[in-house]
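My questions all concern the structure below.
Entry: chain A
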Amino acid sequence: MANAIQLLADFGRNFTLSDIREQRVDLAFCKAPKEQAVRLIRELRDDAGYTHLVFLTNTDYIEQGIFTLTYMLHNYDARHTLGVHVDLDRNAAEMESIHNLWAQAATYQRELREMYGIRFPGSPRLDEDFCLEGWDQIPPMLKEFDTAAFSLERFHSREGRGSVDPSEHMKTLLYPTHSDEPSSGGS
Partner candidate 1 sequence: MQNWPSQIGYFMLNLTIVGLYGMLLSGIVARTLAKVQGRIGIPLYQPFLDLAKNLGKRTAVSHGVMFYLGPVFRLAGGIGTLAFVPVLYGSEIFGNFSMAGDLLLAMYFMFFGQLGMALGAGESGHPFSAIGIARGLGQMTAYEVPFALAIIAIVVQYDTLSITEIVAAQQGGIGNWTVFTNPLAVIAAMIAFLGMTAYPPFDVVMAPNEIPIGPPTEYHSSYLAMMTMNQAVFAGAKLILFMALFFGGATNLVELVIKTWAIYMVAVVVGAAFPRFRVDQSIRFFLRYPTLIGIAAIAYTQAVLLP
Partner candidate 2 sequence: MDMQKYALGPLPNDGLSAEDRDLFSDARPVPYEPYPVAVVEKFVNWVRANSLWLLAFGTGCGAIELNPLMTARFDAYRMGVQMRPTPRQSSVFIIGGYASVKTLKRIIRSYEQMQGPKFVVCLGICPINGGMYWDSYNTLNKFDEYLPVDLYITGCMPRPEVLMAGVLELKKKIKEGRADGANRYIENFEWYKANQKRVIKDWNMPDYNW
């Protein structure tokens, strides 16, 4: 949908948008600076018909030291979905809350607070337990959190557990004679 690109280009006059990318005809993305993002989203909602907040999620780019929030918006009239990415500094992860735009956003924000430790000042019940109850570690979705080690330490893996590569397992099961030959496609 060329209109979306056009739209973002129009918005680009007032906002510093980057990485505008049309993934499918009904899906486009752009990236906005942290300071402008909420204003952009508000205008998208109020003026451009993106009235539906599909979800709000986060990606942890530990290598680059950033979190990337994704606000996924949908326009029912145009049947178009638009993702707004916002980069946050991983060490001081804080973002303006959008619970005033969509009340349900507060729930997403609670989840992000719990799973990544991102703060959304002013968001209701932000610090209450959400999915986790009584969590006593660093937020579990952070990449530096080693879930396997944590699981072993706390949940005591059962003795005798083995791990089998499915393709190897099926080969030994189905073609026992070929097991030693180098495979053509494997790496």
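For anyone wondering why these and not others, all candidates are chains of the complex that A comes from, given by their letters.
FYI, a residue touches a chain if its C-beta (ideal position, glycine included) is under 8 Å from a C-beta of that chain, and two chains touch if they have at least 3 such contacts; residues count from 1.
Everything numeric in this text was worked out from a predicted model, so none of it was measured.
Engineer: Among 1 or 2, all from the same complex, single out the one that touches chain A.
Structural biologist: 2
Engineer: Contact residues on chain A for candidate 2 in the complex?
Structural biologist: Answer in residue numbers: 129, 131-137, 140, 145, 147-148, 150-152, 154-158, 161.
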